[in-house]
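Below, a portion of the complex is reproduced, with chain positions unchanged.
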């Protein structure tokens, strides 16, 4: 069997993603639509939260993907540092905006949800706080990429930032939970999946989660392809300048 | 190698070297907050630990770009990179110089500013202790951020944005330590965590800083 | 002690500038690089000094041998001349600064802050820094800019003494350095032709 590393070759990657991307994109659209439509229109209202509970079908999948995107960036950065496959650095670069969007969706849907449930858009609950911090990490990571001209230098620096940042992100999350001990009001109000949520909610929720995962995959593939094209363009321009 | 430290200290003390910049900022913050928030002693006392820690952190944050930027601009950093001292040593000494010139004055000034903010009496000791324990981490983390952005065009902004999330655990434990101290609650957990973060950053981050500096210089 | 460049190519901002340059320089010899503005002299010197990796080829040099001096002199405006020099002497392992000051005719200015020097005096201080490094390979980018005729002669004497002591020097310049014995190399023939030639970035190549 061919090694997975051969997809680190940009040409091979472009070739494969050429037919993979449309499939993933369509699947993402279909699965997400099914999950969201089922969730919004074909589930009963919660007896305490009313119809606002349905925002969970956007909120939880996006929150999940926001964290997974960071994990993917971490893995891709490690691959770049250890094996120096350019495609993996570009994939990490492409994952960041997607993760940022997911984080933003989680924050916004959470705020929209919080208004009717808690009576306020925002509380400094540990989970919310650690998400805000994650948002800042994404912003910093993207800003660092965008301010470095040389692509390899950018890949190196952002990879180190991602590694160091991951450690501190974990520390921050732990710190946030430590900090508001006994104060936070979130958990008591939230539904605990598995304990109180029944299948009428769970099934569409899982479907939307898969849908969001596919959306994320499609975005990363698309972003990586764009980055590879940009590199090719730059190389061509350079070559032209030489002649 | 000690020459680097003495040079940095001397430069900071000379006119324009930026010594006292952080201190002035800290003082300004302590004056502005009561003016903005209003003079009620109970409100001030409640927020004093947090404000004093946030102020110290911002004062460190704002002086970070001096760590490498000046040496970069006048070409010294290129020359240091070709000099016979390891870059790990350079970044450690730079962090130490930053701590001595920026953080140490803050630690010493904090109790005085505590008076301005009605900090409760039992908290003074904890304030100084927490800053003494936490600021080395701020300097070392900041040096990492400065090394990451040296020579970059969007330096200042980017530096704050990158370093801020890294500062959060230190801030949380530091401020929590003082708040608990003020209320007479047990402090051993935040104390241990704060010490742990500082020890870990001081031991490990210089290697990361030297690595990114090397990447940036090439 | 020998500097050997083998089939060097170097680039700035991703654009290859120089390609296919090989040369050997023995102890006691000096090389003067010439070429029109923007041909890549600064880039080549930075590559030799190890400040940027070559695009292709190798630079052979003993470790820790290079003293580099560029347009920026690495002076601290608020430190005095002697303090600036003493710092660099300490970094390079100590050594007395008095001979370097005397050689560059800076003894009278030793206590003046660097910001109060004229353009030429600053440059002399930058050159005095080379003397305290005690490094055998000097890599100099336009070293005599702003110097008057007397100072250029001081510089040429310093380089001759350095060569006589077993050192070697590579210099880029547009003007006369007063070093007639130095070999001159015009970089124009080594201009990188196309990205394909002389070792362009192989990753970029993969995209073409």
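Letters A, B and C mark the chains in the order given here, with residues in each chain numbered from 1 onward.
Methods note: a residue touches a chain if its C-beta (ideal position, glycine included) is under 8 Å from a C-beta of that chain, and two chains touch if they have at least 3 such contacts.
Every value quoted in this text rests on a predicted model; they were computed, and no experiment measured them.
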item	value
Chain-type multiplicity across the complete file	A x1, B x2, C x2
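By definition in this document, only the chains that are shown with their structure count from here on.
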item	value
Category of the chain touch graph - line, ring, star, complete, other	complete
From subunit B, the most remote chain by mean C-alpha position	C
Core chain by centroid distance, with centroids computed from Cα atoms only	B
More contacts between chains, A-B or A-C	A-B
Rounded Å distance, subunit B centre to subunit C centre (Cα mean)	37
Cα-centroid distance, subunit A relative to subunit C, in whole angstrom	49
Intercentroid distance (Cα basis), subunit B paired with subunit A, Å	32
Residues of subunit C whose C-beta touches two or more other chains	none
Subunit B, residues touching no fewer than two other chains	218
Residues of subunit C touching subunit B in the complex	49-53, 64, 66-68, 70-79, 83, 86-88, 90-93, 129
Contacting residues of subunit A [partner subunit B, same complex]	133, 136-137, 139-140, 143-144, 147-148, 153, 156-157, 160-161, 163-165, 168-169, 171-172, 174-176, 178-179
Touching residues on subunit C, where the partner in the complex is subunit A	13-16, 192-196, 200-201, 203-208
